[in-house]
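Below are the structure tokens for one structure; questions will follow.
Note that one protein chain is taken out, while the other chains of the complex remain in position.
What follows is subunit A.
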Amino acid sequence: MMKRILLPALLLFALVLSGCWDYEEYEDLVQVYALAIDFNKQSHETTVTVQYLPTTKQGKGGAQGDSRSQVGTVYSATDKTLYEALTKIEQVTLKRVFFGYLKVVIVGEDAAKYNMVDIIELSDRVPSLRSTAQIVVTPGKAEDTLSTFNASHISSSGEEIDNLLTVSRAIGSAFPVSILDFTQMLAVGGIEAVAPRVITVSKKTEPEAKGGIQGNTRFVEEREGAHRVAGMAVFKGDKLAGWLNDQETLGYGWITGKKINTFKTSETSDETDTKNIFYYHVSKSRSKIKVIMEKNEPLFEVDVKIVADLRKYYSTKGSEFLSPEEVELIENKLSESIRSDIEAALVKCQEEFKSDIFGFGFALFRKNPKLWQTEYAKKWDDVFPYTQVYINVDTKVINTGTNIRKLNLK
């Protein structure tokens, strides 16, 4: 009888005990929403900036605090390593830094050039940090980007960047990359990493944070400004190689088959007369990379399929009726424009960055794993810049908006 009582009692005792150690109040944690990482290549020091949403305990009347306190507090600390800097932040906040709600990691330009692996290691090994958080790269300092807030928005800068990333994907101005995606691009053969670029437009001129500074830890006063997510940062291995502009970013999107839902013009890089360009709204886009082996050399064919609507016809010329023949011309113009985007992206990546962000190497691996493993895996960096890529753009304009005739002025 004693045995039967003793065993469940012991079990219950043990269960009760285990609850104590991990008990933590939500308010006692620094719930990091956004993390910015900078690297000083001279001093080899890392600056970590965290933005967290204050979780102060409510008073009797349910006091909410001032409006700025709702959009996040920004702290920054510099030290030799990322963890030492984080420890300094904990010393100031007197709370444990918790990454479970992290949404965005902003990487400064120098950190992207010299310290990317450390950043990925952090996200890859810390169990509470979710690899689904977005990664963005900023020209200049990430700290400045995070400490810039948009006064017309009620959200924190981290949240704003997170929302901007969602919009940018649809319009093709940049393509969100999670930490997981980025790590995959670093690890998988035949593809190089990219990350969206975030640009800060600051309202004020003073570049330095106005907050109090003590040693290398500081409370960063947020400055008014705005963010723009546009373009992509291109990596070669784990190092930032350069940036893609808006057109090249779209080109990257067309090649890699991103679902783009944006406005597009028929303008190509050699066109100057803006009056006679067409406007379109791209509603569907997809692509396929084909590998063709010719004389034992891999060639690539990019088939892009686009569905769009017409949004503006010629201003001064053109046919009266938008007949099927005319629609074909409209389609060809859009195809040319898209081809121009693709070529711009290819030229930049093949000639300047020598970085296969499109995954042509990966497509070759999938087509012929043995050939890739035995021959191309090691020399792909040398082969890619000279690889021939054929572009086929198949455009379908399914309607010409609300009218099928041109506008005739009296």
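Simple rule for what comes next: contacts are C-beta pairs under 8 Å (C-beta built on N, C-alpha and C of every residue); 3 or more make two chains touch, one makes a residue touch a chain; residues count from 1.
Convention: contacts and distances are computed from a predicted model.
Going by its UniProt record, the hidden chain of the complex is named "Spore germination protein" among "Response regulator transcription factor", "Benzoyl-CoA reductase subunit C", "Iron chelate uptake ABC transporter family permease subunit" or "Spore germination protein".
One of A:R130, A:H153, A:K259 or A:H281 touches the chain omitted from the figure, and that residue is A:R130. Contact with the chain not shown here comes from a single listed residue; of A:Y75, A:F278, A:Y313 or A:F362, that residue is A:F362.
Checked against the full complex, the candidates A:A187, A:V347 or A:I404 give a single residue touching the omitted chain, namely A:A187. Touch with the hidden chain on the side of subunit A covers residues 3, 7-8, 10-11, 14-15, 17-18, 21-22, 127, 130-132, 180, 183-184, 187-189, 362, 365-366, 369-370, 373.
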